[in-house]
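Complex shown without one protein chain; remaining protein chains in place.
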Amino acid sequence: MTLGTVGADGAISRGDTVDCDTVLMSGGYTPSVHLFSQSRGKLRWDAELQAFVPGASAERERSAGACRGVDGLEVVLNDGAQAGAAAASDSGFEGTAPRYRAVAREFSRRGAPGALAQPGNDPPAKAFVDFQSDVTTRDLVLAAREGFESIEHVKRYTTTGMASDQGKTSGMNALAFVAAGLDRTPPQVGLTTFRMPYTPVTFGSFAGYDRGNLFDPVRTTPTHEWALAHGAVFEDVGLWKRARHFPRPGEDMHAAVARECLAVRSACGVFDASTLGKIEVVGADAAQFLSRMYVNNFANLAVGRARYGVLLREDGFVYDDGVIARVANDRFHVTTTTGGAARVLGMMEDYLQTEWPDLEAWLTSTTEQWSVIALQGPRARDVLAGLVEGVDLSPGALPHMSVARGRICGVPMMLFRVSFTGELGFEINVAADYGQAVWEAVYAAGKSHGITPYGTESMHVLRAEKGYVIVGQETDGTVTPDDAGLGWAIARSKPDFVGKRSLERPAIKAPGRKQLVGLLTVDPATVLEEGAQVVAVPAQSPPMQLIGHVTSSYASAVLGRSIALAMVADGRARIGQTLYVPMPGGDIPVQVTAPVFYDAEGVRLHG
Amino acid sequence: MLIINCPYCGPRPELEFSYAGQAHVARPADPSATGDDEWTAYLYLRTNTRGVHAERWRHARGCARFFNALRDTTTDRFRRDLSER
Partner (left out) sequence: MADATIRRIVGLPTAAWLESPLPATRFILRGAPGARAAAGEGFGLSLPETACRAATDGNRAALWLGPDEQLLLAPDGEVEPIAASLARALQGHAYSLVDVSHRQVGIGIHGPRAEWLLESQCPLPLNLRDFPVGMCTRTVFGKAEIVVWRPAEQVFRLEVWRSFATYVAELLREVDRESIA
């Protein structure tokens, strides 16, 4: 390696040549102001030091020693001691600074910041500024010439200061060259923002205990062990593990779902619905409160009856839905979607605390208090008959959408007559510690009736066959009740409810909005892809005129063909038309239908 | 970690709180009598203040109450709390 010295004019004069194995390069001296800057303190340019030093503090901190630009061991030690004493005193404590004496070899920290390549130097010097990213002074000068005037732009254009030292060796030198290149002073150009961390930190430190099975809480339902033991394949729904299907040996998901769905519609199926949110709304004004929140009227819901509630945001878009039952005059059992439980509770609490604090109504989450076992199918009542006490299960006494209290397996039960499958259906609610045993009892009682456990996949197919929407699947935060075919749920006589005013907005009333429809592929074996787009005109070249999208799509064993739900512009007016779903393999022709494929009159519900 | 003063529980770490937007955005008393512009403003228009901002917080993983606070958006420093309902 050949050494040289840099003159005041920047010219290099050559010196000795030495043998070496390694070269250690310094970027020069400058106070370490990173931590100060990260505390949002303002830096000050010290023209004498030709460096940035801490200026005005934003936090209760102070910088001492070399990081604020003072030099020499004794000076630095005493500076630190003084700062400590001052901090103690300012905090109300006694503090005197010890006095230090030091004998050390002092050396200058001043110096010209590097060398510019000079025409006279032979060969032209390749002056590295950032030693990791191999950025040279030439690169910096070029950046300035190409119009990158902001130091943040120069940084990204050249990658100066972006390596693991985050500019500790290159920062000030780069600044000096950029300033010269732009014919400005360093304080006029400024420094890039100091990013945390101060020194490189391992990913392991950030991860901490959030790893492996402790990365997230794994939430399981009271019947989880039973499902595991019976071969369930699980899916993640938020933090929950839910049984997706129960394959028998040799079955893939398709086969399992087909079998499960057929079993539900011909005999009965049993399904864990414990994850859905539950909120107990109690108080003299509970009905009034729910009527203000949901689109429905709850004042006229009799005790022992239930109603499907739709919850909007103030902007009129569907936010959540669920069955709401009146268990007493002043007590409602509200259910929400699994994913919506926390936010619906939060939204309700917001209105009660800050909008209508005079209403006498209080909310308590009971999601985890109850284990919910859904029993669905024409044999459901037969299965239950031998198990429940104190509840008349006959259709007259417990009609569709009603609730009754009784006992099952000797423990208290809330029994809902409710159906998300379109079949005769019940939901057994027992306190969670009894959930597993009651499930086992129901399953044992159902054996002779052909009972089949089914999972979330079958649940999705069965409800789609009936055209029941799933919030977050058919809706995406931009769908109004009318768009989703839920306009019937709105109580028109109510003067106000959350979101009602927004339903009068011109854009909401305008024609051309996407509406819920059914799609039947002309080829019944073809199953559309969820999310696929819909067009009216086939064989278009991009950019195509898109008029809708597929929200749900399944093979329906009961119907022996595929079904799909979709949101399509002016969908209801297009019923009977043929539309197309363009895919890489070609356009798939589909018939637009009403969004219900099975038992449209709902006869089976009222069994 | 930001320390936020809950009017009920005292100073608590920010992890226990959720932010709840600009304060004093009153829901119109009679929405059906509210014009489109006023309703749009209620839904979407916020001051986006640079400086002292009147805003709502909820001590969601604490006492679960909503409260108002003044926070300087440039320094993240809270001023006196307004513990109103």
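Every chain is named by a letter (A and B) in the order it is written, and numbering of its residues begins at 1.
The definition used in the following text is that a contact is a pair of C-beta atoms (placed from the backbone, for glycine too) under 8 Å apart; a residue touches a chain by one contact, two chains touch by 3 or more.
Just so it is clear, the structure is predicted and the values come from calculations on it, not from any experiment.
Participant: Just to verify: which one of A:Glu61, A:Asp134 or A:Glu360 makes contact with the chain not shown?
Facilitator: Of the candidates A:Glu61, A:Asp134 or A:Glu360, A:Glu360 is in touch with the missing chain.
Participant: May I ask which residue of A:Val33, A:Ile151, A:Val344 or A:Ala437 touches the chain that does not appear here?
Facilitator: A:Ala437
Participant: Going by the contact rule already stated, which one of A:Ala58, A:Val282, A:Met401 or A:Ile470 would touch the omitted chain in the full complex?
Facilitator: Within the whole complex, the residue contacting the unshown chain is A:Val282.
Participant: Check the options A:Thr199, A:Asn300, A:Asn329 or A:Gln369 and report the residue that touches the missing chain.
Facilitator: A:Gln369
Participant: Would you write out the residues of subunit A that touch the absent chain, in ascending order?
Facilitator: Residues touching the hidden chain, for subunit A, are 209-210, 213-214, 216-222, 239-240, 280, 282-284, 360-370, 409-411, 431-438, 441.
Participant: For subunit B, enumerate the residues touching the unshown chain of the complex.
Facilitator: Counting only subunit B, the missing chain is touched by 1, 8-10, 12-13, 15-16, 61-65.
Operating definition for what follows: only the chains that are shown with their structure count from here on.
Participant: Taking each chain's centre as the mean position of its Cα atoms, how many Å separate subunit A from subunit B?
Facilitator: The computed centroid separation for subunit A versus subunit B comes out at 22 Å.
Participant: In the complex formed with subunit A, which residues of subunit B make contact?
Facilitator: 18, 20, 27-28, 30-32, 34, 36, 39, 42-43, 56, 58, 60, 64-66, 75, 85
Participant: Once bound in the complex, which stretches of subunit A touch subunit B?
Facilitator: 40, 58, 314-315, 346, 349-350, 353-355, 357, 495-496, 500-502, 504-506
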